[in-house]
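Below is one structure, written out as structure tokens; the observations come after it.
All protein chains but one are shown at their positions in the complex.
Chain naming follows the written order as A and B, and within any one chain the residues start at number 1.
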Amino acid sequence: MKRHFADYLFRSYRKRKAVNSTMYLVLIVATLIALVPLFSIFGYVLAQGAPALNKSFFLELPKPVGEAGGGMANAILGTVTLVFLASLLGVPWGIATGLYLSEYGRGRLASVVRFCADMLASIPSIIIGLFVYALVVMTMKRFSALAGGLALGILMIPTVARSSEEMLKLVPQHIREAGLALGLPRWKVTLMIVLKGIRGPIVTGVMLSVARASGETAPLLFTAFNNRFWQGRLDQPISSLPVQIYTYAISPYDDWHRQAWAGALILVLLVFAMNLITRVVLAPKARKS
Amino acid sequence: MPGVVRAKNRPVREIHYGDRVFAGILKIPAAGLALLLLSIAYFLYRAASPVIVKHGWAFLTSSTWDPVRDVYGALPVIYGTVVSSFIAIVIATPLSVGVALFLTEIAPRRTGRVFGFLVEMLAAIPSVVYGLWGIFVLAPWLRTSVEPFFKTWLGFLPFFSGPPYGVGMLAAGIILAVMITPTISSIAREVFSAIPLQQREAALGIGATRWEMMRLAVLQSSRRGLTGAVILGLGRALGETMAVTMIIGNRHEVSLSLFAPGSTMASIIANEYAEATTDTHVAALVEVGLVLFAVTFVINSIARLFLSRSGNR
Partner (left out) sequence: MSAIMEVSGLNAWFGAAQAVKEINLSFEKNTVTAIIGPSGCGKSTFIRCLNRLHEEVPDARAIGRVLLEGDDIYGRGVDPVAIRRKIGMVFQKPNPFPSLSVFDNVAVGLRLGGLRRASILKEAVERSLTLSALWDEVKDKLNAPGTSLSGGQQQRLCIARALAVEPSILLMDEPTSALDPISTAKIEELVTELKKAVTIVMVTHNMQQAARISDKTAFFLLGDMVEYGETSRIFTAPKDSRTERYITGRFG
């Protein structure tokens, strides 16, 4: 081929190589910068939180201001209670929605449902708190564990729905067809073959959203509120780990700050463990499809 | 085998009947989501109505927020929300695109998987933990190092004037940037991965360097998806509550300085719920929530529009 600008193109080559290397560096540095907060948070939570994690942290009630010691036992139990209540609402509702979307999710209603689930997932969680406040707290005229559980439960629905739908879609179509070919009605195939076969991953997805829900603070502020004591009744305000961390963090007391870090350590370890487990459980399945 | 015979003889209609019942039952929770969304809007509106009636649209344009005199104007918090989210987007967008490009185009598979997991972890850390870190790590660092630096070199600009508190608008913007980076970058990664391999090979085939390939084949054809990703990140930043509440300083005044404390729609709700004693104060906070709900709804719908169309192409 006759060459018109061979020399010219050759001259610019060095510059292009330099730009290429520079951009590589820029992209790597960008990734590292994005991860600096993660390592910083991990480091601080460990360094500040671990020393404060002792027996009394898990077993004792908060001490009044000025007295050293005490723990977050009631807040830990409170979070467990709230998350349990939330799961009662969020898990069945979420899984049923996911089931509907994966098995019958083609029509107009399905796209409306998908849109609503997306919107619900992206609404700021504090709005859910306000909603439950207006719906329950204003009616009952008091903060309560029930209200808090309701708020967290609503938050769980879209995440459980989405993860269940994704997991269900991993079940190959031929497995459904095999069931249908046996003459089983579709609902039996769905419940007994499809859902059963993918039980493990769905449970993992649910656990992940439980872990996320247990770190939520904003929707609890004016639903479950807070409580310095043990609370056995569900129609009374109840404390929770994240709200307690928040309260302690903005307080002026060093001892409370230490406890806030300790609480944060627990939350971080929880989500970290759940995310890791999810990875391990789901990775091979996702790759196969 | 009598069972088989019976199954064969069962009228076809009966089987269909069971399926229809099942589909019908599943429709209830699915359609319930729509109902839930509507009732959120309705109950917020109902609870906010005293203030909506009293102030009308002036609620959005008045800059006085004074619970003592029972006067409520949301302008300062709207301003605070817009500014903090804007800072967040400005920082997070290039960072997220960089992360996504690194993960999809540069990193070897195993490295990519590890770093991808770490970035996901960033999204999983609870907001209140970010707030804690913000108070005790980020804000002191800003106060002693970053803000004095800006003040020395750019102090003549109104944005960088005033005393460096550490806690304030800049701190909120930065922490929001950290929090939305995983959101934007994970969607950007999806958008990049959806680009066919042939595009990349076309670029390499004409002698593009790897970076030129990223520009030509990856970035150029994902503008739409990236826009969607950023808008989605914006939606998240607008409504992020705890971390912002803990680090923005909670003052309801419009100030040009980024060092000055401020507040956002979400933070004022979280911060004043406890002291809201009068019904109108509560109603005013709920109305702020209603506005936030409407804004995030619109923003997220727009993001969805961008992302679904880019997905179809």
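Following the convention adopted for this analysis, contacts are C-beta pairs under 8 Å (C-beta built on N, C-alpha and C of every residue); 3 or more make two chains touch, one makes a residue touch a chain.
Keep in mind the model is a prediction, meaning the values are calculated, not measured.
J.: Among B:S62, B:Q199 or B:T227, which one touches the chain that has been omitted from the display?
T.: Of all options in B:S62, B:Q199 or B:T227, contact with the hidden chain holds for B:Q199.
J.: So one chain is hidden, and I want to know which residue out of A:Y13, A:F39 or A:F58 touches that hidden chain in the complete assembly.
T.: A:Y13
J.: Among B:T93, B:T209, B:N250 or B:N271, which residue is in touch with the absent chain?
T.: Of the candidates B:T93, B:T209, B:N250 or B:N271, B:T209 is in touch with the missing chain.
J.: What is the set of chain A residues that contact the non-displayed chain in the whole complex?
T.: Contacting residues on chain A, toward the hidden partner: 1-6, 8-9, 11-13, 15-17, 20.
J.: Considering the entire assembly, which residues of chain B contact the chain that has been omitted?
T.: Output for chain B: 108-109, 196, 198-210, 212, 216-217, 220-221, 223, 313.
Here is the rule we go by: only the chains that are shown with their structure count from here on.
J.: In their complex, what parts of chain A are in touch with chain B?
T.: By the definition above, chain A touches chain B via 16-17, 19-20, 23-24, 26-31, 33-35, 37-38, 40-41, 44-45, 48, 92-93, 96-97, 99-101, 103-104, 109-110, 112-113, 115-120, 122-128, 130-131, 133-135, 138, 154, 157-158, 161, 183, 185-188, 190, 211-212, 215-218, 221-222, 242, 245-246, 249-250, 257, 260-261, 264, 267-268, 271-272, 274-276, 279.
J.: Mind pulling up the chain B residues that touch chain A in the complex?
T.: Interface residues on the chain B side: 7-8, 15, 18-19, 21-23, 26-34, 36-37, 39-40, 43-44, 46-47, 94-96, 98-99, 101-103, 106, 115, 117-122, 124-133, 135-137, 178, 181, 185, 209-212, 214, 232, 235-236, 238-242, 246, 266, 269-270, 273-274, 285-286, 289, 292-293, 296-297, 300-301, 304.
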